[in-house]
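Taken from a larger complex, these chains appear in their original positions, while the remainder are omitted.
All chains are identified by letter, namely A and B, in their written order; residue positions are counted from 1 within each chain.
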Amino acid sequence: MNQSLKMLMVFLNEVDRIGDQPIYEVLMRRLRKRDVAGATMFYGTMGFGHHHRLHHKGLFGITDDRPITITVVDTEQKIHALLPELRSLVPEGLMLLLDAEVVGGAAR
Amino acid sequence: MNQSLKMLMVFLNEVDRIGDQPIYEVLMRRLRKRDVAGATMFYGTMGFGHHHRLHHKGLFGITDDRPITITVVDTEQKIHALLPELRSLVPEGLMLLLDAEVVGGAAR
């Protein structure tokens, strides 16, 4: 039960696209295809950063397209194996890795 | 001030129920009753995982009922004491524990 996992956080923008598809959709589909243990996508309300487009400036230089955060949960090994692929999909998206301990729910 | 705490993240679905009540409501009420230092509930936009029902399939097998994440902040001792109760309420919900340091705000 008390397995050690990693939580990957990917920071994107609603408007980021690969061809005619939103990156977040491409990314969620890919994560599902790669059978990661869990992935959840959240809309933020405002944000900024090196990982955000800055040409859509709203109030005080904060972008008016919504930020998106995707959290991905799996083993360190699985997530590290996925990273090259994810980096090629979201070269500008900030990706953070956090340590987590599973204390409940279905482990793989 | 720089106290060491734990952040518990519980992953649920909007449609998960205990009897006729949404689990997230039961859980928030219980956490409040147990006087945890803080709890916040967030809706995600899409998600999948062992902790999500998969029979509500939408686009590429991703559920169309919204994922919910509840973050709970308290001492390691308090959160560990709560875990058996939380596990019995959400046997299928993935629960992750992360290390955090309090650097501002009201400590208990």
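Heads up, the rule we're going with is that a residue touches a chain if its C-beta (ideal position, glycine included) is under 8 Å from a C-beta of that chain, and two chains touch if they have at least 3 such contacts.
Since the structure is predicted, the reported quantities are computational estimates derived from the model, not experimental observations.
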Fill in the total copies of the single sequence across the complete complex, 2 being in place.
3
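The rule we apply is simple: only the chains that are shown with their structure count from here on.
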Nearest 5 degrees is plenty: how much rotation brings the CA atoms of subunit A onto those of subunit B?
120
Using mean CA coordinates as chain centres, what's the subunit A-subunit B distance in Å?
19
For the subunit A and subunit B complex, residues of the former touching the latter:
5, 7, 25, 28-29, 32, 36-43, 71, 73, 98-106, 108
List of subunit B residues in touch with subunit A within their complex:
8-11, 42-52, 59-62, 67, 69, 83, 86-87, 90-99
